[in-house]
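Below is one structure, written out as structure tokens, with a few remarks after it.
All protein chains but one are shown at their positions in the complex.
Right, chain A next:
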Amino acid sequence: MDPAFLAVQALSGLSSASSLFITACGLTIVFGVTRIVNFAHGSLYMIGAYTAATLVPRLLELSFGPATFWAGILASALIVGLIGVLIEVLLLRRIYGAPELFQLLATFGVVLVVQDLVVQVFGPQDILGPRAPGLRAPVEILGRRFPSYELVLIAAGPVVLGLVWLLLRKTRFGVLVRAATQDRDMVASLGVNQAMLFTGTLFLGAFLAGLGGALQIPRVSANTGMDLSIIAEAFVVTVVGGMGSVPGAFLAALIIGQLQAFGILIFPKSTLVVVFLLMAVVLAVRPYGFFGRAEVIGGTHAVGIASHKRMPRGTLAAWIAIAALACLPLVGDAYLLKVATEILIFALFAFSLQLLIGVGGLVSFGHAAFFGLGAYGAALAVKWYGASMEAALPLGLCLAALGAALIGAFVVRLSGIYLAMMTLAAAQILYAVAFQWVEVTGGDNGIVGVWPSGWASGPVPYYLLTLAVTVVAVFLLRRIIDAPFGYALRAARDSEARAEAIGLKVRQHRWLAFVISGAAAGLAGGIYAFSRGSVDPSLLGISTSVDALTMLLLGGIQTVTGPLVGAGVLHFLRDLIMPLTPFWRLLLGLSIIAMVLIFPRGLVGTIRYWREERA
């Protein structure tokens, strides 16, 4: 291949890398200090782009020359920074005491709210921003034309890196940020005003997200899909670089930029999978990314099911609930039964996640992988082997368990946020396979015609089947949680070192937990496939994983019944709100935020807490 082409391709990669770095850098700083996995970072990026695309043309009309363009970009970034402060003061500050995953859930609520607000504020049409004055014309590089603005972007990355480095090394604020990144509790003990520090950090992070978005306007039109398209990549960059490490993020962005630029030459359909493959490979070799440090001993996610007295008359209540559910077909119409079937499926799905998170302390961001494997396993068995439902469901379960065994083998070597991100990578790789391997999986059309056997078809029989399967599976999982195996997992969650010291094989136990949890999720996925009659890649997508997490967290990770209640409430809410208004994202987001604020331990957890307080 001729060198000019390679040079231009490399430069394209560099400019993408620069944009990605500026955004991801904010995410990594925020995580380093606050330990919040900020899903709303992509939304801030999107707001930055929309603000700049609207603001900069107005400023240019004042004709003060090219400087106004850059002033407009900075002003937009500042505005986004202030929005970040707003989010911190109004929302995040109130839940620092809650389990960390809860903060993630709150930021996810913000994502939903912003999606609707952006359309309301800026209108439905994509907004193409102006080009930078003086940088419209291309430059010649080895006889090929290359956009001059991209050269500016290439320079912007290192400039931001330098400025952030100066800020972190040479200012008091920077010293505090670095100190907090290393040991938050110690910083607090030394009398540092944490509220100010966190607000400042959120401002900086949001400012960088806004800057990243605003700098995009000469290349990309501001559009409503920007938030989700950047957030996954920004996560990858921060994780590969090492959470909290700014230079690591820079290096990771560089590598990803080049991989994408050259990846599309070798395998044009690789754009989806290449970043997550990189993350999986890097984490397999270096468990803390390039420059990340092992997390402080004592674990940051050590919240979950504790040993407690059994509820008086708990068994009786369970039997009454099951009996009531079994009687539902007597009163409910077909649609209600369908909703109830879905709630049961999601309850099982969320409950399987409980075994990992609540019991094992293993936060999985990619639990959709197993749900999707179960669904695809069943659907593929029907499509390619003409299997009946009775044969397809166990096949789906086996495929999910196998996938969990394989993924688990890589994942259990990691811990904390890296573990979570490895599961996300696994799910995304599977998503890409389902999406791109059109011949087998049908691509994004999915597989249709996955209907249950005659005896189970129709809303009532299928509902009863789902109820039976869910009850049995939940009962078995419950037994596992209360068995010595469950106690061993809890011990490893609370203190890995002590668990090992008394002879527990921590990794082996965790791996087994993955297999069991994956199998249960796969069973849920299989039933789901037959209830809908089709599967598609979104079952493996991030939103499905987030759904499971949301249900679990809403219900409460410290309780056994939490995920079951959470699944019911979330699905019920969504079903109630969606038909009522076109602004269902806004309302659902606000409901999630409200529930996070009112029930910081989850619904069941908080209610139990209140009861214990009263007692």
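Quick note on the criterion: a contact is a pair of C-beta atoms (placed from the backbone, for glycine too) under 8 Å apart; a residue touches a chain by one contact, two chains touch by 3 or more; residues count from 1.
One rule holds for everything that comes next: contacts and distances are computed from a predicted model.
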**Report entry** Record-based protein name (UniProt) of the chain missing from this complex, from "3-oxoacyl-[acyl-carrier-protein] synthase 2", "His-Xaa-Ser system radical SAM maturase HxsB", "Probable glycine dehydrogenase (decarboxylating) subunit 2" or "ABC transporter substrate-binding protein"
**Finding:** "ABC transporter substrate-binding protein"
Query raised in the report: Which of these touches the unseen chain: A:58, A:145 or A:293?
Result: A:145
Report task. Please pick, from A:171, A:315, A:388 or A:445, the residue that touches the omitted chain in the full complex. Result -> A:445
Requested in this report: May I ask which residue of A:253, A:283 or A:565 touches the chain that does not appear here?
Outcome: A:565
Requested in this report: In the full complex, which bits of chain A touch the chain not displayed? Write them out.
Outcome: 1, 5, 8-9, 12-13, 15-16, 115-116, 119, 124-128, 136, 138, 144-147, 150, 218-221, 223-226, 229, 260-261, 264-265, 268-269, 271-272, 317, 321, 333-335, 338, 435-436, 438, 443-446, 448-449, 451, 532-536, 538-539, 561, 565, 568-569, 572-573, 575-582, 584-585, 587, 591, 603-604, 607
